[in-house]
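Let's turn to subunit A:
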Amino acid sequence: MKVALFVTCLADHYFAEAAADAVRLLRHLGCEVTFPDAQTCCGQPAYNAGMSREAVRMADHTMEVFADCEAVVLPSGSCATMVKKFYPRLMEEADRAVQAAALADRTFELAEFIMRRLGVTRLGDGLAGRRVALHQGCHALRELRLETEPAVLLEGAGAEVVPWEAAEECCGFGGLFSVKMTDVSAALADRKLDSLPRVDWVVSGDGGCILQLDGRGRARGDGVEFVHLATALWRGVDGWAGEAMAERDSGGRHGRSNGQAGRRLE
Partner candidate 1 sequence: MSGSATRDRPESRGDLGGARARILARVTRATATRGKLPHPGRLETPPAPDPATPPAPTTTFVKRFTSQCGEVATPDPDRSPRDWLTSFINGLGDEVNAIAIGADVPARLQPHPPDMPPADAGTAGGESPGQSRHAPAVAGPRNSPQPLHHAVPPEHAGVGISLAWGAVAETGSLILPSTGTRAVQLLPPVHIIWVPAGRVFARLEDALLELRAELPAGVGLHSGPSKSADIGQTVVTGVHGPGRCIAVLES
Partner candidate 2 sequence: MSVRISEYATRSREAIRDRPEVRTAVTGATVAFDEKRRRAYGEVDADSWRRWAEGVKNHLLTHLDDYLAEAEAQLEANGADVHWARDADEARQIVLALAARHSARSVVKGKSMLTEEVELNPALERAGIEVYETDLGEYILQLLDEPPSHIVGPAIHKTLEQVQHLFADRLETDPGGDPDELARAARDVLRDAFINADMGITGGNFLVAETGTVALIENEGNIRLTTSLPRVHVALVGIEKLLPRMSDLAGFLQLTARAATGQPIGCFVSLVQGPASAPGDDGPEEVHVVLVDNGRTDVLLHEHAWEALRCVRCGACLNTCPVYRQTGGHAYGWVYSGPIGSVLDPGLLGLHEAMPLPFASSLCGACFDACPVRIPIPELLLSWREEAQQKGLTPWKERAALAGLATAATRPPLYRAAARIGTRLGATRAARKLPMLSDWSNDRDLPRPSPHTFRQLWRQGIK
């Protein structure tokens, strides 16, 4: 299958290596990956701020860029939701609901694509013995209803997904919210971090959530290690293949660098 990667702004700049892992993973699963070069921002920042005219302009651009793709995959639950759920709503008023619905049907978040479209649940056993906590972005959880998919894939690759009291709670990012309501936003992150069980990694399919939790965690000196879902899943296939995590860039992996990733932080 031919898959177009919609990398998203945050992954392009902050999680480049995780986005590359998504490409590796998709290729490993037999997909031919393309990267439409004219892609920019999905428009979510404007949409969330209530600037729908601006959001429509960005949606129009994105719809044009991905018009002819068989499938579009995003390493972000939030941006995938923008395309899948919010474009149809937004474009209804702009009279392009049909095109928006067509793109929505062909668009997937990474874990969603692997399980729901490709029907793959087992990637490998590269995560054997690894304890992870899973933070689901709110859009992935409540709009895309990916209530089980990421956990199933992680567990299928051998990871132990540890129960976390605040697992389904918002990290407090919310785009503009994190800068407009910075104290409340930080308190939300604290609630997540305070209730975090002892794990090797915190995994999330949303770069925004990782920036928020990792930024707050580092400010508090927590030493928690955050890993993007794309990287975690690729590790599930690939194991370590001799490459030490610490030698890679911070894209896909944030938090304390002890040079010994791959071992438990105990």
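A word on the picks: all candidates are chains of the complex that A comes from, given by their letters.
By definition in this document, contacts are C-beta pairs under 8 Å (C-beta built on N, C-alpha and C of every residue); 3 or more make two chains touch, one makes a residue touch a chain; residues count from 1.
What you are looking at is a predicted structure, and each value in this text was computed from that prediction instead of being measured.
Trainee: Out of the numbered options 1 or 2, which touches subunit A in the complex?
Mentor: In this complex, the candidate that touches subunit A is number 2.
Trainee: Spell out the residues on subunit A that touch candidate 2 in their complex, using ranges where they run on.
Mentor: Of all residues in subunit A, those touching candidate 2 are 7, 9, 11-17, 19-20, 23-24, 35, 37-41, 43, 45-52, 54-55, 57-58, 60-61, 89, 138-139, 142-143, 168-170, 172-174, 176-189, 191, 211-212, 214-216, 218-219, 249-251, 254.
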